[in-house]
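So that we are looking at the same thing, I have put the structure below in structure tokens.
Omission of a single protein chain aside, the complex is shown with its protein chains in their original locations.
Up next, chain A:
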Amino acid sequence: MDWECCWSKEEIVPEACPYIGEGEEDLYTSHRRRVVEKCAECPRFKNDLARMKGMDNPLAEVVPYILTEFQEQKSQMGVMLSFLNSRTREIKFLREVGLVLQTSMDIDEVLSVAMTAITAGKGFGMNRAFLLMTDKERRYIRGYLGVGPRDYEEAWRTWDDIGRSNFTLKELAKNFQKTKLSSEKVKFHDILNQLTVPLSDQGHIFNRALRTKKPILVENALNNPDLDRGLARILGVDCFLVMPLISRNRRIGIIIADNCITHKPITLQDMQSLETFAFPVAFALERASLYERLQEEVEKQKGANLKLREQQELIVKMEKMALVGKITSSIAHSIRNPLMVIGGFARTLLKGSPEDDKRRGYLESIVRETRQLEDVLSEVLDYSESLFPVMDLWDLNELVMTNLDDVAPSLEQVGIRARTLLAPDIPRVRIDYKQISYCVRTIIGTAMVAMEKGGDLTVETALEGDDVLVRISDSGAPLTESAQEALTAPFFVTQEMGTGVGLSLCKTILERHGSSFSITNPPGGGNVYAIRLSTKGEYLHGEAACS
């Protein structure tokens, strides 16, 4: 029988079958494979089957069933193969990404890998992705990073570049971190800023995804009554995927992915693949941010240790200096007194001896040598005193608070309510801490006397030009002008304050600091004591103390 199709021939010549193409030449000699791969679908074979049917061949009825079944099976096999290939690619990709995510402690590296994996063609192939993270206080979820093109031109350029390169995903991520991470953070700044959502807003799609721990695929967002249209407008797309990032029940953040350029539909399979990927990303992000926080704490700890060591060294130094001070003080007393006696009596003897007395020379030697020893002693003592500078830069707010804390129990006892109005960030002033503390304490003491039956005491600090002002106000009986004068007159001793000289000594102390001191009576009653210390003032050191 001469059939139209070549199915009955063991071997054929090339012209016998027009369906065998280039690279399939082996089918000319392989009968079985030719029948399965070509003849089963060949229109000529169908014609031969029709002829067989006309000839009442019983096989002609059955063979089409077998052929249909065969083709269905073959098509299913093709689908399965494609699915298998895609899964194999995915596993390979996840393994590659997983390796980086499992080992990285660098939050930027984790972000680069995650965002590249979502947007690269070799990864999930989404056009664009946004990462939102919960803040440290766990009050808001905030836009952190956006990755992807902003328009068609940029998309075309980027994809063309990537298409021509032969980078692996890891290399792409590394390249992204190195060259694009900072600029991408800025690029989507406007969108990211609008994506901040309070974690307490339970109805928001982000919080719904976090609460249910499931991704949400949003389609037709602009016409979806369950969804805030604002979000779709911000993103500029009506189809996007919201993927929660959860690690050990902790809400790490959200990934929003979309195809803003190609508008390719997001499939269920895309969503499932991304869901598998979200877990290691969330875990890696949590670990990296914990590591970052740990590093911050370690740095803080290091700083504190350094400060502590410095303080310890300072204490040791001060202890040594205190020892030096004690020794020199002891030397001063033990040596200066005998020197004074030796030299002093030598001078007395010299005064009374006749000019021609041979012993005058001896006495003059004693006087001279004693004078020399006294000079050396003065030098040594002056040096040791210079190790303890009296004047230093101090924070007046701190001084005021320390002194107020010290007198707080006494104030409370007499029913005086104290309050402070301290100006923040006032510059430090060069003062003798002990002396200015004495002034503050004395003024508070004076105010206490004026408020024997209780009242209000206000201590304020303020910066006025180059001066720092300490103002202490009481609600006691106003002091008359003559009382004010008497209080600040030298050695006025009506009040039993401290050394017993009260405000007069304060006035002297402040004058020597180049500062002013005033007492005024405001119209509302009470007294206001004001100390004005210049931030540029010089202490009048070395003036005769007692003249």
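Criterion: a residue touches a chain if its C-beta (ideal position, glycine included) is under 8 Å from a C-beta of that chain, and two chains touch if they have at least 3 such contacts; residues count from 1.
Note that contacts and distances are computed from a predicted model.
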| item | value |
| --- | --- |
| Among "Response regulator", "Ferredoxin--NADP reductase", "L-lactate dehydrogenase complex protein LldF" or "Sodium:proton antiporter", the UniProt name of the subunit that does not appear here | "Response regulator" |
| Among A:K185, A:R347, A:R360 or A:R430, residue touching the chain not depicted | A:R347 |
| Touch criterion as defined above, residue of A:V63, A:V147, A:L505 or A:I531 at the omitted chain | A:L505 |
| Sole contact to the chain not displayed, among A:I12, A:L94 or A:A332 | A:A332 |
| Chain not shown: contacting residue from A:L195, A:A221 or A:V367 | A:V367 |
| Hidden partner chain, residues of chain A it touches | 329, 332-333, 336-337, 339-348, 351, 367, 370-371, 374, 378, 381-382, 385, 390, 432, 435, 438, 491, 493, 499-501, 505, 508-509, 541, 544-547 |
